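Some notes on the structure that comes next.
A single protein chain has been omitted from the complex, and every remaining protein chain is retained in its original position.
After this line comes chain A, so read on.
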Amino acid sequence: MIVAASATVSAEYSPPGPQSFELPPVFSLGGLEVTKPMLQLVLAALLVFGFLWLAARRESLVPGRLQFAGESAYGFVRNGLGRDIIGSHDFQKFVPYLVALFFFILLNNLFASIPFIQFPTFSRASMAYALAGLSWVIYNAVGMWRHGPIGYLKLQCVPSGVSPFMYPLLVPLEFFSNIIVRPVTLALRLFANMFAGHLLLMLFATGGLYLITEYGGAIGVVSGVAAWILAILISFLELLVQFLQAYVFTLLNAMYIQGALAEEH
């Protein structure tokens, strides 16, 4: 229920909402309407691949600047997320997936702060859910490959050290929490962070403009300028949130893979 406030100024301020995220298609490709977030996904994939491939092209023992940057970036995910979370025994199979995932999500998030693009790709929920679906397939497939389907479900749904009387209560709950809810929260966390951050930025930017131009007067100009200063400060906060969400998505992926590979107690 929304109660509209009546205004005594010339034009109403319409605050940004979910409708502001529905961008018109850029062009049509054989019946498929290509929108800006779709182009951003492809651009991010090309850029991540290009950067890492260029960094690895001339592998010299004493690295140049680009190779050093690529190796630092790769090493950050490989060591901090792969080796430390999955364990030194089987982490190497998953490093390509984790590295690609981290930099893909990071670049797509950073698109919200890059001028002329300024739209976080994962504020479109479907894209976050697609990534979470891929993650779900991977950690379940890894678990079933290691333990067999029944053994894997037993590992995920039957907690150890619990008397069998609690099983009718705990097993459906664990199944729901580990198999059904995990991809939803994974996607929702990324989507909602990007959505809320971009919405906040749009609110301060358009609100400041409205206050300065339409509302007018001393109050309007002062509060409008304050809104714009807040918009700048929130942009910096959004940079932090973008890094954090990419890191947490990849970290949780690594933890789910590690949980699927874990040995029986």
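One rule holds in what follows: contacts are C-beta pairs under 8 Å (C-beta built on N, C-alpha and C of every residue); 3 or more make two chains touch, one makes a residue touch a chain; residues count from 1.
Keep in mind that, in the parts below, contacts and distances are computed from a predicted model.
Set against the options "Nitric-oxide reductase", "ATP synthase subunit c", "ABC transporter ATP-binding protein" or "4Fe-4S dicluster domain-containing protein", the UniProt name belonging to the omitted chain is "ATP synthase subunit c".
Between the chain not shown and the residues A:Leu52, A:Leu66, A:Ala100 or A:Leu188, the one that touches is A:Leu188. By the touch criterion stated above, the residues of chain A touching the omitted chain are 1-5, 17-19, 22, 80, 84, 185, 188-189, 191-193, 195-196, 199, 244-245, 247-248, 251-252.
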